[in-house]
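With one protein chain withheld, the remaining protein chains of the complex are depicted in position.
Coming up: chain A.
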Amino acid sequence: MSGDDDSSGWQLTESDPGVFTELLKTLNVPLVVDDLYSLDSASLASLQPLRALIFLFKWLPGAGEPSSTGGQYDTDFPGFFAHQVVNNACATLAVLNALGNIPSLSSGQQLADLISFTTGMDPQTRGMAITSADWLREAHNALSPPSAISLDGLDLPKTSEDAYHFVVYLPVLGAVYELDGLKPSPIRHGSYENHGEGWIKTAREVIETRIATYPPGALEFSLLALHDDTFPALQAQLAQAEASGDHATAAGLAQHVANETAKRERWAFENSLRRHNYVGMIHALASALAKAGRLDPAIDGARTKMKERIEARKAKGGSGMDED
């Protein structure tokens, strides 16, 4: 298996809402990303205004690929669409395919310039322009382990971890589009009605149909929602309710704010862990164990665990040594 090994300096990142949201913050875009566990209207209600749905999936080998996901290729797509030219950049590329199609997007100057610079380009060229933007690559890499101990050049055998693939669904000029950086053009899934759930209804049908076409258990997937950051407004509402003595409303809002605060603190914690180079900590931990006279027992314990693993694997008749 060779695959595209030219990562061109783009590191593989986790596809966690906290990672996406941090990237958006770096791009000065006032949107956030959240996990979506269900496409029902109740779940989606709290994520309004919803800008795009991101469907991410890991294709498990051995099950056949569905022949089509419905919709039609739109080679005259007037909006922003870039091809994925570097595998590791897939998450950021999906975000950009979404952001590039949001009207009146508020963002930092670099992103605005990049988007306008690529106007009129074909998807391949646009994809290359994006992946050549050093500042964007640095923002992307900021959330994976520093390459001080880069393992890229060491030819280590790959683990079973593979990158997810990202597909964006969002409304552009009255129709729901599917933007997949590995497909030749955007796919148009038809127009939508401007009342009720609007585009979301169409998008939901398309996504559910897609999921249903895979054989059961053949797909590991999750859904993300790209939406406006309503947290500041929420906090303002709470302050107002408290100020006006509306305790009932304030209590409800306070719970909301507490949940959201806890979630963002968890994101900040995880992102801080993602950026860190652990070599010093590994050294310090091992040294502390050694100084406390507990390193040798720890090693003995590790040896025993390994023997147990080998025995268990032999009993199952397997081979190969991946850490659990």
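Operating definition for what follows: a residue touches a chain if its C-beta (ideal position, glycine included) is under 8 Å from a C-beta of that chain, and two chains touch if they have at least 3 such contacts; residues count from 1.
The definition used in the following text is that contacts and distances are computed from a predicted model.
So which of "Adhesion regulating molecule", "Translation initiation factor eIF2B subunit alpha", "DNA-directed RNA polymerase subunit" or "Radial spoke head 14 homolog" is the UniProt name of the chain that got left out?
"Adhesion regulating molecule"
Of the residues A:173, A:258 or A:298, I need the one that contacts the missing chain.
A:298
Which of these touches the unseen chain: A:17, A:100, A:127 or A:145?
Considering the complete complex, A:145 is the one touching the chain left out.
Which listed residue, A:45, A:233, A:273 or A:312, touches the chain dropped from view?
That would be A:273, which touches the missing chain.
Which residues does chain A use to touch the chain missing from this display?
For chain A, the residues touching the absent chain are 145, 149, 151, 154, 156, 265, 268-270, 272-292, 294-299, 301-303, 305-306, 310, 319, 321, 323.
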